[in-house]
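Just one protein chain is left out here, and the rest sit where they should.
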Amino acid sequence: MSVTAPRSGREMPRFAGPTTFLRLPTLEQLSDPDVVLLGAPFDGATTYRPGARLAPRAVRQASDQAHAFHAELEHDPFATLSVVDGGDVNMPPHDIVAAMDALQSVTAEHLQAGRCVFTCGGDHSISLPMLRAMAAQHGPVGLIHVDAHYDTYPAAWGNDLHHGTPFRHALREGLIDPTRCLQLGLRGSLSSAQDLDFSRQAGFCVVTQANWDDGDGKERLAGFMKSLRGPIYISVDVDGLDPAFAPGTGTPVPGGLSVRELKSVLRQLRGQQIVGGDVAEISPPYDNAGITALIGADLLHTYVTLHALGRR
Amino acid sequence: MSVTAPRSGREMPRFAGPTTFLRLPTLEQLSDPDVVLLGAPFDGATTYRPGARLAPRAVRQASDQAHAFHAELEHDPFATLSVVDGGDVNMPPHDIVAAMDALQSVTAEHLQAGRCVFTCGGDHSISLPMLRAMAAQHGPVGLIHVDAHYDTYPAAWGNDLHHGTPFRHALREGLIDPTRCLQLGLRGSLSSAQDLDFSRQAGFCVVTQANWDDGDGKERLAGFMKSLRGPIYISVDVDGLDPAFAPGTGTPVPGGLSVRELKSVLRQLRGQQIVGGDVAEISPPYDNAGITALIGADLLHTYVTLHALGRR
Amino acid sequence: MSVTAPRSGREMPRFAGPTTFLRLPTLEQLSDPDVVLLGAPFDGATTYRPGARLAPRAVRQASDQAHAFHAELEHDPFATLSVVDGGDVNMPPHDIVAAMDALQSVTAEHLQAGRCVFTCGGDHSISLPMLRAMAAQHGPVGLIHVDAHYDTYPAAWGNDLHHGTPFRHALREGLIDPTRCLQLGLRGSLSSAQDLDFSRQAGFCVVTQANWDDGDGKERLAGFMKSLRGPIYISVDVDGLDPAFAPGTGTPVPGGLSVRELKSVLRQLRGQQIVGGDVAEISPPYDNAGITALIGADLLHTYVTLHALGRR
Amino acid sequence: MSVTAPRSGREMPRFAGPTTFLRLPTLEQLSDPDVVLLGAPFDGATTYRPGARLAPRAVRQASDQAHAFHAELEHDPFATLSVVDGGDVNMPPHDIVAAMDALQSVTAEHLQAGRCVFTCGGDHSISLPMLRAMAAQHGPVGLIHVDAHYDTYPAAWGNDLHHGTPFRHALREGLIDPTRCLQLGLRGSLSSAQDLDFSRQAGFCVVTQANWDDGDGKERLAGFMKSLRGPIYISVDVDGLDPAFAPGTGTPVPGGLSVRELKSVLRQLRGQQIVGGDVAEISPPYDNAGITALIGADLLHTYVTLHALGRR
Amino acid sequence: MSVTAPRSGREMPRFAGPTTFLRLPTLEQLSDPDVVLLGAPFDGATTYRPGARLAPRAVRQASDQAHAFHAELEHDPFATLSVVDGGDVNMPPHDIVAAMDALQSVTAEHLQAGRCVFTCGGDHSISLPMLRAMAAQHGPVGLIHVDAHYDTYPAAWGNDLHHGTPFRHALREGLIDPTRCLQLGLRGSLSSAQDLDFSRQAGFCVVTQANWDDGDGKERLAGFMKSLRGPIYISVDVDGLDPAFAPGTGTPVPGGLSVRELKSVLRQLRGQQIVGGDVAEISPPYDNAGITALIGADLLHTYVTLHALGRR
Partner (left out) sequence: MSVTAPRSGREMPRFAGPTTFLRLPTLEQLSDPDVVLLGAPFDGATTYRPGARLAPRAVRQASDQAHAFHAELEHDPFATLSVVDGGDVNMPPHDIVAAMDALQSVTAEHLQAGRCVFTCGGDHSISLPMLRAMAAQHGPVGLIHVDAHYDTYPAAWGNDLHHGTPFRHALREGLIDPTRCLQLGLRGSLSSAQDLDFSRQAGFCVVTQANWDDGDGKERLAGFMKSLRGPIYISVDVDGLDPAFAPGTGTPVPGGLSVRELKSVLRQLRGQQIVGGDVAEISPPYDNAGITALIGADLLHTYVTLHALGRR
């Protein structure tokens, strides 16, 4: 029987009551859950337009429509898992290293207690401390990375830990297994052709948007999925989606995935061992009518359900 | 010869003059038309975010670009039909039953005079009084229902007539013929797997978004359309569309239909006997740049044209 | 020593952590406080543009800047009072009577436990159940009512309990003492000169905006304040403010008070016995940049501080 | 007895029904009224940001709150006057001269039939054809001109009939009596000190914002009002108001009048013979939450009431 | 070696520094470039909602993310071409003929100096002077025209040079070679079936949206592309895109192309001789979160890259 579940609208109207991720209890209310949803309200590593520090609260508010049963995956994860809102990690906005350490530390603690952790950023720099905690627990993980950007870029203004570098560091630190890494949604202009080299030389499965639209991207994705094994981390930067679907982001790039394509890709992870994940770069100041935050809530539900399905 | 037609921009600039549905005359100006477009400015049955009471005026304003000839259906319905803006039904905002009765009564009167009625809501509760009037005139009707939600849900807070229940009532009251009912666009989380049962047990043709994207939904839709006969009612809740296309709605759910898919589905109704319809749940306070209201106007034009094509 | 206080930004950045009124603990965390701040997420009695049901969460979010010390009243109410966020009252959106009863009941329970209650609406109908609970505890109360509208209007569409009638009912039910009632900010057009009669015949001190600007309003206000005694209830409809200051409201009327004038008037209540109050009609869908919700949070802090000052 | 009056919200909810200026009947419904409210949907003479062509419809929509009794002037003009929405004048957007002629011609026709005309622009170029019609009927009129700008500027790009020139032409054409002309609200930077010369040399009573705030402006205004006689035309450019109050305008200038100051000035016209007027430069694309359009509706009500008071 | 290139974010953060098209130098900084990007800040020929005059500056601001390498075309045009921001053409807003002449003249001067010109409008009337200059230099050109509208419509209000007529004039003036003209994205209602005749009788390849979705449009497009030869002009009206992708436009029509489809079509022009182009009808006042302006910048990069690829 479900010990936690999104609070029903019959119990309290959906526009009322506490705003927590997926209308779930808090860690104070249920102290030893199976899955923890964290907020990482940090955008101090942003190189362009800030605002992602405000995303966790926006996604909590956009969680109004949460129900237990994931219709598209045809599964109620709350029937078998207790899931809670673990609150916001206390990340100082002016100190990237301290902020990353705080997130890594909280995540590691949960992982060590046998919990799964999904995090709502924050800018994309949050993936590095998350992966550090994940790898410490699980060894190098596979990575499903959806993004308009490679995020393997060089340092900027002497700073090597910004929101465009997490996956370069993750590879170099041995946190991810490159043979099990997918990058999807990549597009837009680049400084030079060399920007493409890192991912390809690393051995990632790279599916650019152009390749998805005009080339063999869908086939390569299917091949990648087929051979995928082991613990997997999912990282969705909402700018992987087209700005029409996700206007509320700091670095939008025209011509991205639709929400339905993203959801369809994620459905292909059914049965995989999902050990953690994040949704990054939601920027509420640009989020007309809050439609991007809704996607954040939807992704958290999907992550939890995939995790439940992989445990069975 | 056309007795009514959208007022030409050459006659009066499109940003000027009276704002009526499709720039048509009013009932005061032409008292015995073939088709009446009604406004149902009511959102008193909304369970989440209100605002749909403001939709009729927004759709009238978004009717600026109306012209006579429906290019995609290659037909000018105004060449054979007189069509008017029938004004707003006077629906008290705090009394669901009285509001429904008012809409049913006005609609019934037009139907009895041999007119076809299409209504711009208002929240989706408006479909029930519309269907009551339709069935009284035509017997049980077929239903094309586009929506993210089943709208066959249980009562809420002791109230069984809210915007999530019209089609459960319609079935139970015998207003719709379940063998001729289609539900399209369904998605998002549910309270439990049982939420799916009503429509399936009723015998509706249910095409979920996931089934449309990854399954046999398109084929089943084609099969449904092929065998469709008799009087048909069309009900489009704009949240059947993705929030990217229809941000102006009360209960948006990421991952829905595109406008082009919706229009393509509706084109498949060419030749059917369309006896009425509605567009529901446009919520202007959330409608960035008014793009959702534009869809409302476009749907009214399409409904009228399908009606004209089915009469021939 | 303070047992509750707005959570410091040093402890958790102000854009992070739980969103509660004034960053205070919840009733779950501190079960027997001196003062309770309630949310009344109800707009089912609105006659024009809805949206106020979303105000409590908006005001909680706008509480980010809350600190303990009220600089303008030069007092820290949290030094002597424990104050909590009492959560949202469960008010069914489609049943005005049941919703009012729920709010009255929760308020009464707190009052009976010796607590003071301030409520964040919701539409202005919430004042009636609040005053019913107040009068049951304290007998007829004095009223400071700031509003563009008299809210003593007749029934609408057969419904006598809408957001424009609370103070007519309150007078007739003997909940308020008319000799201690002030109405401030009144302006805009009226159905007829008779609309003015109710308040004047009741014996309220009525200061219209025109009278405030061109007449003896300020003097009459000062006189009223000077003679004011006994338990007082404060009700601020944010449309008493000019739409420039409070765009986020359902029925804005140009030409209202500035925030500074409102705050200056409230400062004149220093030393009075404030037994309860509300802030009503904040409508987030119209609240550009959230500036109206900020006023809501500021008013709650002011109410609590006035209460503390009146107890000393 | 009143033959026309704003449609009551009891008769039809205020968010529903036809949108006409002040919820009044149309000229089609009442063909020989005392006062006509015209829409002048033209912004083809704008030199900076366009959008005012969309104002008449926005002001009609913002007329929702219209009631008969003007509380601040304590008068119901509809008790003695029949007032109608005269619809939009058909003004071609690309031809300033033709557009002006169209407005002048429609206005003249109404004036000749003994009606008073108030017009909702449109950019401020509309004042010139209005004044031409006024002067033809009444001889040179007095002018109450509220604006951030003098609108007596030189031609731009060879075009002498733009929205910054109407009052220079009006003076030169003898349409206004300079001894009875007031300019109020003037502020912001100028090309040179010479920009000030025209109005002062013409003999206008010029009260700049700085003079109003720090100088003898209020006294001079009072003196002007005291000696004012004869037929008066009122022209309010909403940019005379501060952008906080009137963000929806094409050429906002920080530091302007409040709505209350404007209303207080207009109240000083009680008893004057108001023969016509306009409200110009409302630009809906910039009008957050529609608060500027509300002012437009309020001004029309005030103009009509002043006209009624002056006739008595 | 590249003589010009988008300024690197490493050199100056992308939210800082001068805003020029694609972060390129100005004509003042580099006086004899290969390619000039012009701004045409003119919307004086708009028949519906104005605002496109503000597009050039919005697109310059949206150029923040510009980098040299066009990932989807796998080419860095700046490696071989010097490209500059040529500034805004001085187009008087009230004089369509003079404005067109100014744009034609500036463009012609650059063409005569051997430069390629791409222009950011401005309303779609800008295509006519551009094509006049192009044809004078190159003879009749081929045309890739993406739009919801045919823009071969009749005169309006006696004015034959408005934003809905450029391609009718272009054909009649012999500026375009009809056998090499494509129209894509056409949809929405029309005055009559005759509106379709012009393009078809002219011999254009016309692919309506309905034909693209349900018919043989994609095949016909491929056939057109295959046989395409000679100098080509690209004209993209952003209303060819769906309003979800391009809300910031004056005349949006639901049901258009996605950005990815547009980009995929343009990629098919690889190798063609692109001599010029424009992007028209971006209207910043309606551009939520600026996502339409981003497309403008992306198109300019694509145009330049296609030009570079065609020169090789």
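Per-chain numbering from 1; labels A, B, C, D and E assigned in written order.
Criterion: a residue touches a chain if its C-beta (ideal position, glycine included) is under 8 Å from a C-beta of that chain, and two chains touch if they have at least 3 such contacts.
Model, not experiment: these values are computed from the prediction.
**Q** Which residue among D:Arg7, D:Arg23, D:Arg187 or D:Lys263 touches the omitted chain?
**A** Counting the whole complex, the residue in contact with the absent chain is D:Arg187.
**Q** Write down which of C:Ala113, C:Ala155, C:Ala222 or C:Ala289 is the residue touching the left-out chain.
**A** The one listed residue touching the chain not shown is C:Ala289.
**Q** Considering the complete complex, identify which of E:Arg23, E:Arg53, E:Arg132 or E:His301 is in touch with the unshown chain.
**A** Touching the chain that is not displayed is residue E:Arg53.
**Q** With the full complex in mind, choose from A:Asp95, A:Glu109 or A:Asp197 the residue touching the hidden chain.
**A** In the complete complex, the chain left out is touched by residue A:Asp95.
**Q** Considering the whole complex rather than only what is displayed, give the residues of subunit C touching the chain that is not shown.
**A** Subunit C touches the missing chain through residues 6, 8-10, 13-15, 64-72, 74, 76, 242, 244-245, 258-260, 263-264, 267, 288-289, 291, 294-295, 298, 301.
**Q** What subunit D residues would touch the chain not displayed?
**A** Within subunit D, the residues touching the omitted chain are 47-49, 154, 156-157, 186-193, 195-196, 208-210, 213-214, 242-245, 247-248, 251-256, 286-288.
**Q** At which residues does subunit E meet the chain that is not included here?
**A** Subunit E touches the chain not shown through residues 11-13, 15-19, 26, 28-29, 39, 41, 53-54, 56-57, 60-61, 87-88, 90-93.
Quick note on the criterion: only the chains that are shown with their structure count from here on.
**Q** Between subunit B and subunit C, tell me the centre distance in angstrom, where each centre is the average of that chain's C-alpha atoms.
**A** 40
**Q** In subunit E, what residues contact two or more other chains?
**A** As it turns out, subunit E has residues touching two or more other chains at 47, 49, 156-157, 242, 244, 286, 288.
**Q** Based on which chains are in contact, what kind of graph results: line, ring, star, complete or other?
**A** Per interface graph, the chains form some other shape.
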